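Below: one structure in structure tokens.
Only one protein chain is missing; all other protein chains are in place.
So, chain A:
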Amino acid sequence: MNPIPFADNPVRGKPISLATGYVEGLDPGQWLSTSLEDYVPQTSLAGKLPDHVLIGSSNCSTYFHTYNSKLRNEDDAHCVQQMRDGLQPYAESGVNVFDSLRSTARRRATAVLHQVRKFLSGFCFYKLGHHQSLLKDPDYIMQVAEFRQCPVQTDGYDCGLFALAVVSHLLCDKDIHPSVFTQAHIDTFRVALRHGLSSNPE
């Protein structure tokens, strides 16, 4: 069976078309739509993403929640089985978690991380002996998924751009640390991306 793109990975997933008005999400102080946030890596990173780098869709919080809820529903057994088969190849990968909101919203980050852990355990690592350990021990995820230090945003609307910046740095084999880029770089990045997408969407 062919692998399923991990959490609707935009780079290896199906094409995204950008609806009119999405670029306005790059105006100062605006939140990016998840379509825009996925469109940028899809158009700029296609064919450049190394096999060992897995990224999920920027909509993946909803994705994890939706599919994790199927794990406890017998009516969804067929869907769960299909997904387990398609997600097995990712059990061989290590997982690094970069979260630009971590220091400002620890409780929320923990809730998201719990959904990630449940998804890995229920789908990707299901056939491995230690998959239950992921759920029983909250710290166990550190053995397969490492919570890495990364730059932290100072506002409430830039996490999409921080995510794009981290992916760009990973592709250049740059080490990610808290000061590898700053909020000021992201402010500049927002303006440049807005200009670039307005003048040439491709």
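Heads up, the rule we're going with is that a contact is a pair of C-beta atoms (placed from the backbone, for glycine too) under 8 Å apart; a residue touches a chain by one contact, two chains touch by 3 or more; residues count from 1.
One rule holds for everything that comes next: contacts and distances are computed from a predicted model.
**Student:** According to its UniProt entry, is the unseen chain "Large ribosomal subunit protein mL40", "ATP synthase subunit gamma", "Ubiquitin-2/rad60 SUMO-like protein" or "Proteasome subunit beta"?
**Tutor:** In UniProt, the chain excluded from the picture bears the name "Ubiquitin-2/rad60 SUMO-like protein".
**Student:** So which bits of chain A touch the chain we can't see?
**Tutor:** Counting only chain A, the missing chain is touched by 4-5, 8, 13-15, 17, 19, 25, 31-35, 37, 58-59, 61-63, 65-67, 76, 79, 82-83, 86-87, 101, 104-105, 107-108, 153, 155-161, 163.
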